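Have a look at this one.
Note that one protein chain of the assembly has been removed; the remaining protein chains are unaltered in position.
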Amino acid sequence: MDLTFTPEEEAFRDEVRTFLSQKLPARLSDKIRKSQHLTKAEMEEWHAILNARGWLANHWPVEWGGTGWSVMQRFIFETETALVHAPRVLPFGVSMIGPVLLKYGSEAQKRRWLPRILDGSDWWCQGYSEPGAGSDLASLKTSAVRDGDHYVVNGQKTWTTLAQYANMMFCLVRTSTEGKRQEGISFLLIDMATPGIEVRPIKLLSGDHEVNEVFFTDVRVPVENLVGEENKGWTYAKYLLTYERTNIAGVGASMAAFGELKDIARTQRRNGRPLSEDPQFAARLARLEIELENMKTTNLRVLVAAGAVAAPTAESSMLKIRGTEIRQTIDDLMRRAAGTHARPWIPESFEGGWNGEPVGPEWAGPVSTHYFNDRKLSIFGGSNEVQREIITKAILEL
Amino acid sequence: MDLTFTPEEEAFRDEVRTFLSQKLPARLSDKIRKSQHLTKAEMEEWHAILNARGWLANHWPVEWGGTGWSVMQRFIFETETALVHAPRVLPFGVSMIGPVLLKYGSEAQKRRWLPRILDGSDWWCQGYSEPGAGSDLASLKTSAVRDGDHYVVNGQKTWTTLAQYANMMFCLVRTSTEGKRQEGISFLLIDMATPGIEVRPIKLLSGDHEVNEVFFTDVRVPVENLVGEENKGWTYAKYLLTYERTNIAGVGASMAAFGELKDIARTQRRNGRPLSEDPQFAARLARLEIELENMKTTNLRVLVAAGAVAAPTAESSMLKIRGTEIRQTIDDLMRRAAGTHARPWIPESFEGGWNGEPVGPEWAGPVSTHYFNDRKLSIFGGSNEVQREIITKAILEL
Amino acid sequence: MDFSLGEDRQMLADSLRRFLADKVPFSVRKTAAFEGAGWSRDIWGQLAELGAIGALFDEGVGGFGGSPFDVAVVFGEIGRGLLTGPWLAALQAGQVLGAAGRTDDLAALIDGTAVITYAEEEADTWFDPAAITTRATAQGDRWVLDGAKTVVAYAGSADRLLVVARADAGLSTFLVERDAPGMTVRDYLLVDGGSAGDVTFAATPATLVGEPGHAGPVIEAARALGLVALAWEAVAVMDALRDQTLDYLRTRKQFGIPIGKFQALQHRMATMALEIEQARSAAINAADRYIGTRVERERAASAAKATIGKAGSLAAEEAIQMHGGIGMTWELAMSHYAKRLVMIGHELGDEDHHLARYIELGHELEQAEA
Partner (left out) sequence: MDFSLGEDRQMLADSLRRFLADKVPFSVRKTAAFEGAGWSRDIWGQLAELGAIGALFDEGVGGFGGSPFDVAVVFGEIGRGLLTGPWLAALQAGQVLGAAGRTDDLAALIDGTAVITYAEEEADTWFDPAAITTRATAQGDRWVLDGAKTVVAYAGSADRLLVVARADAGLSTFLVERDAPGMTVRDYLLVDGGSAGDVTFAATPATLVGEPGHAGPVIEAARALGLVALAWEAVAVMDALRDQTLDYLRTRKQFGIPIGKFQALQHRMATMALEIEQARSAAINAADRYIGTRVERERAASAAKATIGKAGSLAAEEAIQMHGGIGMTWELAMSHYAKRLVMIGHELGDEDHHLARYIELGHELEQAEA
């Protein structure tokens, strides 16, 4: 039993910290801390900074521009970046299509697409969910019909995160209706500029625009954009869903957010004393802190057990459930801490450059939108119900 | 909207209170308050006192010795008796087999058995559950084979409450294995003195002996002890399960127990102040009190909606779930209030006449056995899972 | 014992429900709630004609209702229709006006000609009137106010403000005209629709309402009635969430069957339904005990707010979760019901505030009994 970092890991952590203190623009971290929206350019800026250091796709093989980091190094990196409110690395290119191409793509596909992920030439989005196929992904209907050296795609995707910025989509399509539903699915790379694609925004209950519907009408996709074999897409899709979950609990981000919450509870006064001394709030805060401390260790245990191979484990379903619950509880306490000042809604204030006067304490401005927006955490990316099903089968063997 | 009792109901409540103050032996209520076990004779004593007043089978028709009370009168009676720690009326005769005979019994059966319930000649027990058939009652296997003017019964019943005191059992038996499982069940009245019956105690985790296994080996039961028609027993069994649920939430008993808990919290000191001023305990207590106040009204709403007919309603499943949860929470806080003194276990002290010195405060003696014993509340009598199924189908229509 | 609303109230409920269903379908509501000042004065006027405002007040002061169960009916329908507008503020302001015998002002409120909002909360009061710092100073037979109020309902579109301020004699109430000199209003929308504003006073002329220094018990009672109103509104919102979620569970299919057939969701829905029934009982209790001793009234009001706070979070979060992605969208009415429910938790004190208050009042009760 040893819960300390090795000297090498300590040195690595210092290296990450130094890098962050030198290279992370305060302009960006300020926005993150204030829950303001990053622009497309700002997200790309951070990717470029990481790529310049060679740390963007840190879990890729070294020969393709990865780092060769251990699981523990990746955990340290993710935690340290979150703690200083660095933007998160968008997963669509680096953590989703990248690993699929690395494992299943042709040599030509790797050479063509992987460098463009690193240098920011492509912004990928994920074409998985459809209106009738959420948790039941295999029931998807968007069709691709072979026509000479093209596929002709018709149908609709939904919940497509940041599709408004994307120029490429990796997309599950149905190429056969025979046999089991899973056996007729293929994995296509689609240029979003192709005629026949329309992206429509979906406004979230919080007022945010993050996700979209994407409609396909006779969209012609070159056959060379098929990944792997026709009708084998399900295998690649599943690989993507279970890959790269070292950060699934979001412990670093929760630690950072909890730190903010604790500061607020110390300074915000209620009934003449700090909120942190209100018995019920103090108890909520303490239970949350204990849960988070436990989660940190649970997360590390799973990582160490997974070892150098970073094998996806069913245990990550536990991390997903409790990790999102913790984050949602932080949001919940933030909103409770704001009292009546959780009610005003000034969407302009969520954008950079807003110079208005806040209503109530500045931190209170985004608490409610944040609370509502983060309800998505337990829904998207495999709902917590789906995670419980995974635990049931893989761990409990029921 | 009017949450007050009518003058007639007020007068009735006073009448019940007067009766209780005059007729309830302090010897019995003291034992109930101290969570001591009543002897068989003591339970019979209380039945006789009620019967002398004509209040034992208060929901039976007047012509068979009932009272003609309204649902509200019965609620008042049940609440008032619980509040002064009167013994509960055992349901097996009065509320279980009685109503079945009233609805489905022959005239001869009514004349024979009903008076014996009232005068205490018979102590009934319920032969429903079997080792393989709990919530799935219809899968029962105990068989009854017709042989002349007798049925010959073989098999086993379990969880038979107070069978150690009973001289009669109403019993579900399988008389046919054809058709649907429910269609081969019959309803028999069995004299416990018949050769071939063996009663074995089941010791509960709390150490209490309340339930039993009952084994039948070639037990001969006269054909006239069949209730209704052969193979129609399922109908009668279901009627019994849904009948007479005005007291299913146990609000009166919970009010009485909560009163005790509140007194304890006021007097028991922890860290130099009363437990009722410990912030976390006070919060637990307040949440419980609010829940109980809400439950009182929910219970009354269901009763008033049910009206004079006392129709069983699916809403009583809600009462069962929350009522038992409240009672279990009271038990839980009692044990927490006792701290280290929840640990000693002196079974002798649960019997009347024990003159030993208690360890810690006297009330602390039975808190843990009570807590463990009352886990049964959410299991027996239709588990809370079964109640949720009923809500799902009958109220939610899912 | 009778848990029906009674014929008159049922008629009022039916007429409000029909009106809102016809005139304020959800698409209209949603637009109104997030544009301009976040409400429709036109609808307000029509509801005034239907008696919705008058029902909040006693006949003795010019209303035609005023029992807590009348308030319950109106706010139940507001909740069901998810209507925005200064309903709660009008209820509290009107109670204060009525208690002071200002029947002319109240008449204008009731017939819809004057919108009078209610300004009690300040940035640091946290629903404790003892912490109010806005000053009222007598200048001859006139009064002026200095100070600031926060999140005042519809401050920008009200005609007058009923303001709670501290005079030398203690807490007092005042009417301030919307265009009074020295007053600034900064308006903003609210998360769940509608609007509010931060208001500042600098030597702002004000008209005293009632006796100076005697406002404490009046505003406490008005708040208790406000809590009854919010409790009934919340229960109606929860009913809507439950029904919308059940509809969704019955129709939405995954793996070829309606997701309502999944037992884990069924059991969670059963729990949600049970919590809603308990919340309804709490709302009934709060209305019933309003006519009682102060401690009974306040205890039941705090019990109701603590109950709907807890049940409301559960119902809102479960409704969104069970809807999945679609539950996250602005498009769906459900998500707005969920937002309203959570935001009710932030009005007039939250769950923890009222649990603490319930405990405190319990100690008072015991001391009184001892």
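Think of it as A, B and C in the order they're written, each chain with its own count starting at 1.
In the analysis below, contacts are C-beta pairs under 8 Å (C-beta built on N, C-alpha and C of every residue); 3 or more make two chains touch, one makes a residue touch a chain.
Just so it is clear, the structure is predicted and the values come from calculations on it, not from any experiment.
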Shown chains touched by the chain that is not drawn here: A, B, C
Contacting the left-out chain in the complete assembly, out of B:Gly120, B:Gly134 or B:Gly352: B:Gly134
Residue in contact with the excluded chain [from A:Arg322, A:Arg335 or A:His370]: A:Arg322
Subunit B, residues in touch with the chain not shown (by the definition above): 129, 132, 134-136, 139, 158-159, 202-205, 207, 211, 269-272, 278-281, 284, 332, 335-336, 338-346, 357, 359-360, 368-369, 371-372, 375-376, 378-380, 383-385, 388
Residue numbers in subunit A that touch the chain omitted from display: 1-6, 9, 72, 266, 282-283, 285-287, 289-291, 293-298, 300-301, 304-305, 315, 318, 321-322, 385, 387-389, 391-392, 395-398
For subunit C, the residues touching the chain missing from this view: 262-264, 266-267
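FYI, only the chains that are shown with their structure count from here on.
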Chain whose Cα centroid lies at the greatest distance from that of subunit A: B
Whole-Å gap between the CA centroids of subunit A and subunit C: 38
Subunit A and subunit B, separation of their C-alpha mean positions in angstrom: 53
Sequence positions of subunit B contacting 2 or more other chains: 283
Shared-contact residues (touching 2 or more other chains) in subunit C: 265, 355
